[in-house]
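Left out: one protein chain. Kept in place: all the others.
Order of writing sets the chain letters: A and B. Residues in each chain are counted from 1.
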Amino acid sequence: MTFSLLIAQLINGLQTGSVYALVALGYSMVYGIIKLLNFAHGDIIMVGAYMVYYAIASFALPPIVAVILAVGVSTLLGVTVEKVAYTPLRSAPRLSLLITAIGVSFLLENGAQLVFGADQKSMDPMVTGSISMGGISVSYAAIVTIVVSVIAMVVLTIVVNRTKIGKAMRAVSEDMGAAQLMGISLNRTISMTFAIGSALAGIGSVLYLCAYPQASPTMGSMLGIKAFVAAVLGGIGSIPGAMIGGFVIGVLEALVAAAGFSMWKDAAVFLILIIVLVFKPTGILGKKIQEKV
Amino acid sequence: MRKTRISTPIRYLINTALIVVLWVLLTVVISASGLKGEYYRGIMITIGINIILATSLNIVCGYLGQLPLGHAGFMAVGAYSGAIFMKSTPAAALLRAGNSAAVIPYLIIAVVIAAVVAGLFGLLIGIPALRLKGDYLAIITLGFGEIIRVVLTNIDSVLGFKVTYGASGLARIPKFTNFNVMYVFTVLILFLIHVFMKSRHGRAVLSIRDNEIASESVGINTTFYKTLAFVFSAMLAGVAGCLYAGYLGSLYPSTFKFMKSIEILVMVVLGGMGSMLGSIISAVVLTALPELLRSFSDYRMVVYSLALVLMMLFRPKGLMGTYDFSMGDTLERIIDRIRFGGKSRKEVQG
Partner (left out) sequence: MSNVLKCEHLRVVFGGLAAVSDFNIEVNENEIAGLIGPNGAGKTTVFNLLTGVYVPTSGVITLCDKDLAGMSTIARSHAGIARTFQNIRLFKDMSVLDNVTNSFNTKMKYSVLEAMLRLPRYWKEEKEARKKALDLLHVFNMEDLAYENAGNLPYGSQRRLEIIRALATNPKLLLLDEPAAGMNPAETENLMETIGKIRDRFHIAILLIEHDMSLVMGICERITVLNFGQVIAQGTPEQIQKDPVVIEAYLGKQRD
């Protein structure tokens, strides 16, 4: 493999990795706050992708409208799922909550199959063209993806660290009971967490379409699971961790594919997950939690 | 407390008699249905496979209280190992000659191989997975199931010779699973799960579900029992896979997707985690219903997932909760009712 090819693959990896990172943030934030592996998160991307597809391919709306639509619908969907399916189970056993999340995920996938059809919907690429830098051709789509996700992450970091709602989110994830005693509205904070996470997923869906311009009902499931792996790898509950995890998974996949094992990509990701869980279950930046006796 | 006590040998006798009666009944239904009998037979075999899958998942999901999402992976391992073995035996020729009795020894060996191989994989994944809890265990088993599928699809290209035939599928497997074979194995496995749970090992597993810290405080080796339950569950899934291979005669890696694990999970959850009866009922209903209502099959997965969510929201314990049926106990209760009339149990006790 030539050096320039390696660089090209790395950039590819960073492009997919930034989508993973955006989605992983949603998983990580939700997990941090209500300790739920929100299986449905990946499927929100799928719905977002369909929104973009219909807006652009069917109604020929300008891309910016498509983006707003995707982010808006994703956010709404995320919050609705939280209100309808998760809020009533807040004091239920963790297992029930997890099963509900799996149920919602499959409901979205199969519902989408009924509504949008089981076939793949392909569209024209939204961002075309590429730029040549030192003999390496980099697509504009890759640049847009990486830049947009980095901006989104910076904004998120500021929101979480500087704003009132960010502080509330951190307080609730630290100690739900104490946060409530301090006058923080649990419902509002949790909903906001879902809203922000789902909005990021909406952005993720647009960026995903930049790389692979097609939507299908099950597209979110593998993407979601890999993003979750990224979140675990980085240390679940940690925002910088989710970003690092996302990039690592993306680059890893690109390298495995570059080595000629593209069929083994998924297996490699899960193998990494198993290794991380066995040797450092808290991930790269995670904290250890001990049960009180 | 019940006054009537039916002794254990009599209980076994009653249950054996009922199992034979049910067998006769189903056989009569199949043979009396003429052309449709073949169709019914197929549904019943599928039900049997699903009963084994659901009740075996229930060991880890209901009795141990963990949520594994890779059950289809163990099923796949069992299916492929059993099928590859069967293809190497003269079973196909024997079956063509109509000599199904001579296939039985091969069949038993295939089932044992499937159970052992699936069990080994269970051990391999259980040891790291069971150190984790809840969501982590779910995701690690999910990952494992997916790895199995990827390996089954691509292993041939790595090894350089044909073993699994990749995505094009493993075909021409001797069709050794007939109705009787299925019936015997379903009954046998239900019995094995029952006797396992009604032993010191089963109690230890249940106590871990109810309170792991307290289990340790009374000296239960929690790691051992978690692994035991996990491996046992994987072995039975392997058996189900092997019988599935022998029923269909061909295998495709895509059958054993994440979706399959979820389908099995739905059966366990709807039936009631921790209730063998619940798993059996929902395996029967969820297999038969889409068959009987063909037009319903498009909506099947939507209804499944909706049912899953609604069940968690409104009846999180499932159809049966943790209730387990015992013919002996029920008979004792009925006899009590006859002997002591409509008096409440308290009065009888006092």
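In the analysis below, contacts are C-beta pairs under 8 Å (C-beta built on N, C-alpha and C of every residue); 3 or more make two chains touch, one makes a residue touch a chain.
Everything quoted here is computed from the prediction, not taken from an experiment.
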Open item on the list: Using the touch definition from the top, which of B:S100, B:S207 or B:S326 touches the missing chain?
Closed with: B:S207
- [ ] Write down which of B:L67, B:A129 or B:L228 is the residue touching the left-out chain.
- [x] B:L228
Task: Residue among B:A167, B:V195, B:L293 or B:I334 touching the omitted chain - done: B:V195
Open item on the list: Tell me which stretches of chain B touch the chain missing from the display.
Closed with: 1, 192, 195-196, 199-201, 203-204, 206-207, 209-211, 213-222, 228, 274, 322, 349
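Convention: only the chains that are shown with their structure count from here on.
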- [ ] Indicate the whole-number Å distance between the mean C-alpha point of chain A and the mean C-alpha point of chain B.
- [x] 35
Task: Footprint of chain B on chain A - complex, ascending - done: 31, 35-37, 85, 88-89, 92-100, 102-107, 109-111, 113-114, 221, 225, 228-229, 232, 263-264, 266-267, 269-271, 273-274, 277-278, 281, 291, 293
Open item on the list: For a test of understanding, state which residues of chain B touch chain A in their complex under the given definition.
Closed with: 65, 67, 69, 128-129, 131-132, 134-136, 138-140, 142-144, 146-147, 150-151, 153-154, 157, 213, 258, 262, 265, 269, 273, 298-299, 301-302, 304-309, 312-313, 316
